[in-house]
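The complex appears here minus one protein chain, its other protein chains still in place.
Right, chain A next:
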Amino acid sequence: MKHSIKLEYYLAALIVITLLNTFLGEKFSSTTLVSILIAMTVTYKGFVVIDHFMELKGANKNLRFLMRLYFIIFPSLIIVSAFY
C-alpha cells in the first residue's frame, strides 16, 4: 500500500514537472539557464521512471547503471546544445 501511494506521488511529480517544462519553454526564449533547468528535470523524470516504475532500484545494478547513464548523456547534450 505504501509503495502504491509512492507511485501516485511520483506520477503527480512527473506531471507537474512536464507542465513546468512546457511553461518554461513557452514563456521564456531558450536561454542557457532554461536549457539547463529542462535538462536537469528530464534527468530527474528519467531516474524516477527507471527506479520506481521500471523498478530497477534494488534490481540488477548493471542495467540500472546503463539506463541512468542514458539519462545523463542525452540531457547533458541538451546543455551542450544551448551553447551552439
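To be clear about the criterion, a contact is a pair of C-beta atoms (placed from the backbone, for glycine too) under 8 Å apart; a residue touches a chain by one contact, two chains touch by 3 or more; residues count from 1.
Please note the rule applied: contacts and distances are computed from a predicted model.
Not shown: a single chain whose UniProt protein name, out of "ATP-binding cassette domain-containing protein", "ABC transporter permease", "RagB/SusD family nutrient uptake outer membrane protein" or "Cytochrome C oxidase subunit III", is "Cytochrome C oxidase subunit III". By the touch rule set out above, chain A reaches the unshown chain at residues 3-4, 7-8, 10-11, 14-15, 18-19, 21-22, 24-26, 29-30, 35, 38, 42, 45-46, 49-50, 52-56, 58-63, 66-67, 70-71, 74-75, 77-78, 80-81, 84.
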